[in-house]
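All protein chains but one are shown in place.
Think of it as A and B in the order they're written, each chain with its own count starting at 1.
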Amino acid sequence: MKENGMSLIVKRITRITVSLIFMFGVYILLHGHLTPGGGFAGGVIIALSFIHLVLAFGKETAFKRMDQVGASIAESFGGLMFLGIALLGVFAGKEFFLNVLPKGTPFDLFSSGIIILCNIAIFIKVGAGLFAIFVALAIMRIPVDDPGQEDGR
Amino acid sequence: MSLYILCFILFLLGFYCLLVKQNLIKKIIGFGIMEYAINLFFILLGYRWEGEAPILDKHQVIVNFVDPLPQALILTSIVIGLGITALMVAIVIRIYEKHKSFDINEIRKLRG
Partner (left out) sequence: MIEVHVILVLMIIGAIAAIEIEEMLSSVIAMGAVGIGLSLQFLLLRAPDLAITQLVVEILSLIILIKATVGAKMPKEKFRARIGYLIFALLFAAAFLFFSEQALRELPGFGSPLMKMGSEYLTEGLKKTGATNMVSAIILDFRGYDTLGEATVLFTSVIGVLAVLRIVRKRA
């Protein structure tokens, strides 16, 4: 890309639509135990909102804010959180992966014990992991050490 | 019954593309089509006549649900398919940068 990102109209509209997509992803996550959706769909939608930001504003501008190292750390944190929630059952004295938190009344936002925490852990993991894949594909190039070397796509 | 046969025809189309075509990107497309056919076959197995989606509702009592177990298994499979496609595309991009071609006959010929 010669100039930084796309044209001015795309940049103005992106500021609005990225926040809408982000909110939609968080909505699908939080109501995962009541309506269709859950952690996987929400995580992929969040990754798509970050990709939308990168595509509209260009590689150099967007990668100053969020880069590959932050995405890797967030993904590892999500995976460890999922394992930690699964180990809660062992620490309470019973089996691995038991549903140990209290289950409130049905159709509430905080009913169903462990399920919403597991959904949040999977959301962080999938979203950060897929964004790290996209960053690796977008910035991949062979560095120009000597002038005869060719740039990657 | 005819639905199952059509689903298997989709699977065999993907298999043909994976086997016969010499372009690496076509092989990835064939793999993806096989995966779509298998996911569709499992959900066809779990359907019930006049069934509803397996979500309970507050205001009405539903007696007829479709089978939720194949849906849970295929949800996992869809996301794993995405991981497989991403890894295959990464390897194909590296091969293209080294050999400058997607054709497997030329990749086989070049040495080093």
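Everything that follows uses one rule, which is that a contact is a pair of C-beta atoms (placed from the backbone, for glycine too) under 8 Å apart; a residue touches a chain by one contact, two chains touch by 3 or more.
Everything numeric here is computed off the predicted structure, so don't read it as measured data.
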> Which one, A:Met6, A:Leu30, A:Met66 or A:Ala86, makes contact with the chain that was left out?
Replying inline: A:Ala86
>> Suppose we count only contacts with the excluded chain; which residues of subunit B make the list?
In response: 1-10, 12-17, 19-23, 25-26, 28-30, 32-33, 36, 39-40, 43-49, 51-57, 65-69, 71-76, 78-87, 89-94, 96, 100-103, 105-106
> Which parts of subunit A are in contact with the chain that was left out?
Replying inline: 28, 32-38, 40-41, 44-45, 47-48, 51, 68, 72, 75, 79, 82-83, 86, 97, 99, 103-104, 106-107, 111-115, 118-119, 122, 125-126, 129-130, 132-134, 136-143, 145-146, 153
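Just so it is clear, only the chains that are shown with their structure count from here on.
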> How many angstrom lie between the CA centroids of subunit A and subunit B, rounded to a whole number?
Replying inline: 23
> What does subunit A use to touch subunit B in their complex?
Replying inline: 35-36, 38, 40, 44, 106-107, 126, 130, 133, 136-137, 140, 142, 152
>> Residue numbers of subunit B touching subunit A in their complex, please.
In response: 53, 55-56, 58, 75, 79, 82, 86, 89-90, 93, 97
